[in-house]
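With one protein chain withheld, the remaining protein chains of the complex are depicted in position.
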Amino acid sequence: MMIVMRADATQEDVQSVLACVEELGLTPHISQGVERTVIGVVGDSRNVHLDQVLRQPGVDRIVPITRPYKLASREFNALDSVFQVGGIAVGAGNVIIIAGPCAVEDRFQLLETAHAVRQAGAHLLRGGAFKPRTSPYAFQGMGEEGLELLAEARQATGMPIVTEVMEPEKVQLVSQYADVLQIGARNMQNYALLHAAGASQRPVLLKRGMSATVEELLMAAEYILSHDNRRVILCERGIRTFETATRNTTDINAIPVLKAQTHLPVFLDPSHSTGYWEYVSAIALAGIAAGADGLMVEVHVHPQRALSDGMQSLKPERFAHLVSQIAALCSALGRRMAPPEQIPTPPSERLEWST
Amino acid sequence: MMIVMRADATQEDVQSVLACVEELGLTPHISQGVERTVIGVVGDSRNVHLDQVLRQPGVDRIVPITRPYKLASREFNALDSVFQVGGIAVGAGNVIIIAGPCAVEDRFQLLETAHAVRQAGAHLLRGGAFKPRTSPYAFQGMGEEGLELLAEARQATGMPIVTEVMEPEKVQLVSQYADVLQIGARNMQNYALLHAAGASQRPVLLKRGMSATVEELLMAAEYILSHDNRRVILCERGIRTFETATRNTTDINAIPVLKAQTHLPVFLDPSHSTGYWEYVSAIALAGIAAGADGLMVEVHVHPQRALSDGMQSLKPERFAHLVSQIAALCSALGRRMAPPEQIPTPPSERLEWST
Amino acid sequence: MMIVMRADATQEDVQSVLACVEELGLTPHISQGVERTVIGVVGDSRNVHLDQVLRQPGVDRIVPITRPYKLASREFNALDSVFQVGGIAVGAGNVIIIAGPCAVEDRFQLLETAHAVRQAGAHLLRGGAFKPRTSPYAFQGMGEEGLELLAEARQATGMPIVTEVMEPEKVQLVSQYADVLQIGARNMQNYALLHAAGASQRPVLLKRGMSATVEELLMAAEYILSHDNRRVILCERGIRTFETATRNTTDINAIPVLKAQTHLPVFLDPSHSTGYWEYVSAIALAGIAAGADGLMVEVHVHPQRALSDGMQSLKPERFAHLVSQIAALCSALGRRMAPPEQIPTPPSERLEWST
Partner (left out) sequence: MMIVMRADATQEDVQSVLACVEELGLTPHISQGVERTVIGVVGDSRNVHLDQVLRQPGVDRIVPITRPYKLASREFNALDSVFQVGGIAVGAGNVIIIAGPCAVEDRFQLLETAHAVRQAGAHLLRGGAFKPRTSPYAFQGMGEEGLELLAEARQATGMPIVTEVMEPEKVQLVSQYADVLQIGARNMQNYALLHAAGASQRPVLLKRGMSATVEELLMAAEYILSHDNRRVILCERGIRTFETATRNTTDINAIPVLKAQTHLPVFLDPSHSTGYWEYVSAIALAGIAAGADGLMVEVHVHPQRALSDGMQSLKPERFAHLVSQIAALCSALGRRMAPPEQIPTPPSERLEWST
């Protein structure tokens, strides 16, 4: 880090900072400008209490030089991370599509949607059993019953399951059913949950908080990685800005920025990042064009009957069209979608689920 | 709510929406404009799955008429809520000051600071034993040992304790030591934690999330209130904007807005909302001038040695000066600070704590 | 519009609002809810002074039903606008690429860059002669001399010219040289300039202000359209948010939102919307994938010597690669780039311009 002194700092102030830096076990390095003195600090300052330096008299501000995350950084791992999720390689340049309903609502809705998205070309099935809702009066999810339906859908379609976990003490339960633990935007800095998800050694899909910077997202990933759990997928899902024409503002820039700064796979959720199904396909394509490793798309067989987020859910036909467009776009840009063969064959005969 | 139809909606579309509204047990009411039709919906639509209506063909958007929170609203309770916290009346027009270090670091630091802030006129003592940190490599707090030190500080000074709880399963533990459970900005939408804090029946200080709207803050309070726990203090602590000159942007407007929309007491944390001690006093005074019921201020006996947030901590002398200014300002505006007599006498003789 | 009354509004309040609405020449329409009364207003309220109603006692808020812009709206013109700019059709589903240096710096730099971008497949040439700069001490552009160089570059390459105008009284001068007048982000609400550009009857490329909503961008376009100047290109160039990893946040959502709400062509400037050349190609492709009608890209033959925005300028080789990727992406999605034949042949022999 560099310590920038005020223009009116005295020699005494500078000496005091030098002493403080040395006391912290680091090596200071003076750079004398015309107007100001800057003190470079050599050594690993990640664990250092910067505040101790910041409050020294004469200090204007501190400029970090190294990034605060380590395990998540490209410098730590120059090559893209690749790992298996229920038999499917994520991050290998394979474009992966996660699809399914916002919430598990009932057996029929889930199984019908699961078959439809698998048919259309999706690789993983999403569906929420525990739902974070702004209002305590809104539908909060089916809970464990929902998890059982998800397991049934995996059985029926072969698709690995992605589902959200909202509390540390539910990590074990959800892990019994889910192939990928999803940590939602509201919980991106729920550190107890990040620790528990890290310790579970399950793959984790970590959504960016709606006001989190890219750096904070990487720091949250660092919590999981610090448990030596390397299977972390980052997911941009829109940030909060002044614009109200859409539910959130898709930070499409975050895709190439993340690809430059981290080796972890980067996904986009165009459903939450727009909030309106009319815009989902355009933004899904934009995400892939920008370099995303995958998408997470809400699909519902009957969006107008959805208990949540129906407004942003695609119908299966439209989703199928989107998948074919993504495949064409991948070819045009020299990339490819993960081949359907990667999806495991259903371990059992197709269950009877039709109404 | 009002359902606004598209300009090109057909008669059939309108009929279909009417049928859907009736199916949901509500009464529709047509209002035919020159360009568009608007359908008013009479009945309590709080539990209704709006998405079902939103996805009807011909629907442009839905405009909520009633606010989504209920127990937190002024309409539910026209008079300011007043309740006791460790013998001190909060919300009675009494201005209350919570002060103390960001984190409990050691016995000496805590007790010295506690005595200093009590001496200066603070009413409650703050101090974090569990600390949410952006980096997994930063100091995470002393944990239960910190709670024990807080209890000792209460014993020594008589001041009730405010301290943060970050996980549902720690609510019981923290409640054994704390007079007020603090829920931090990052956890404002940690619903399991809100439920647990509500169920504990302890007073709760709920900080606004850094990208939460005023309405979302009130919805989060609603989670706690729905457990019939009425002792909720709301705390503005700055929101995230494009401005980087300060750590956060104090949303001073939120003070009068909250006072208009809710009966709950409204506090301001000028330490986090600015991030620099140089600006804390100015913003603390602004908060009281804007109508806040209290403040939460970080004070540290040796800010330059603080393990966290030293940059935004006041020294005791400066804090004492601030308290005297607040008292003068209260007099000028016809308000008053809670009298020091309200702070309980230390239940024991003053402990020996000096080094 | 709908007038939402407060829950505690009296019958008298309602009557007073009804009278006021009628006085304004509009027809009120009462809708009585359980908790609140809502008054629909029938008639064109675009010119009505809403404030008069808003200040009536008992009024909670006003909800606009019709959008405030008219000539720019899809409802006014359901089909995409198509118009000629220097012989090239804009908005016909043709993807158009505007490229060139941020600023005109000297004859060699401009001509070399112009030939390079034309060679690479760009359709229009950009280059600033008048530069808006945050600092009065920064390079402010070459002024009229720069315009003359732009004219020379058009002469040499056949490419129509896009260049910025910053003041109403310069509109006439710039119109003598430019095929398209660019109005920059900082001037999006410079109404005198909008009026002057509208009156000039020149095509206008209107950039979105960095904190302007989509609706405000359309209202700014309305100023130009109200002069019966229909040749307006809208250009997303990034908005200001809390994220500092990039210079601005590309509001990619704005592309499909604008395409839905207006008939005007919609462009994206990925250079300003990211601020770093490393991210420009990814976001340029994303823009086309999201449905943009064109791009505006900064290209510089020697970015490291650029007097402004070198950091976000592509080198010609990289730009040429981007153009080929765009062409492939267009094919994949069933769109096409404007054919190079549309660029007029240089009216003169290629000038001698090499150093």
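Worth a mention:
Read from first to last, the chains carry the letters A, B and C; within each, the first residue is number 1.
We take it that contacts are C-beta pairs under 8 Å (C-beta built on N, C-alpha and C of every residue); 3 or more make two chains touch, one makes a residue touch a chain.
Here the structure is a predicted model, which is why all the values come from computation and not from measurement.
Considering B:I255, B:A306 or B:V323, the position touching the chain not shown turns out to be B:I255 (whole complex). Which of C:D8, C:D106 or C:E169 touches the hidden chain is settled by the complete complex: it is C:E169.
Of the residues in chain A, those that touch the hidden partner chain are 2, 4, 7-8, 29, 31-36, 38, 40-44, 63, 65-66, 75, 240-242, 244. With the whole complex as reference, residues 211, 213-215, 239, 241-246, 249-257, 260, 273-274, 278-279, 282-283, 285-291, 325, 328-329, 331-333 of chain B touch the missing chain.
Seen from chain C, the chain kept out of the figure touches residues 46-47, 49, 51-52, 54-56, 68-69, 132-139, 166-169, 186-187, 189-192, 209-211, 216, 219, 222-223, 226, 240, 303-311.
We adopt the following convention: only the chains that are shown with their structure count from here on.
Distance from the centre of chain B peaks at C, each centre being the average of the chain's Cα atoms.
Taking the mean of all protein Cα atoms as the centre, the chain whose own Cα mean lies nearest is A.
We define each chain's centre as the mean of its Cα atoms; on that basis chain A and chain C are separated by 32 Å. One finds 28 Å separating the Cα centroids of chain A and chain B.
Among all residues of chain C, those that touch two or more other chains are 241-242, 244.
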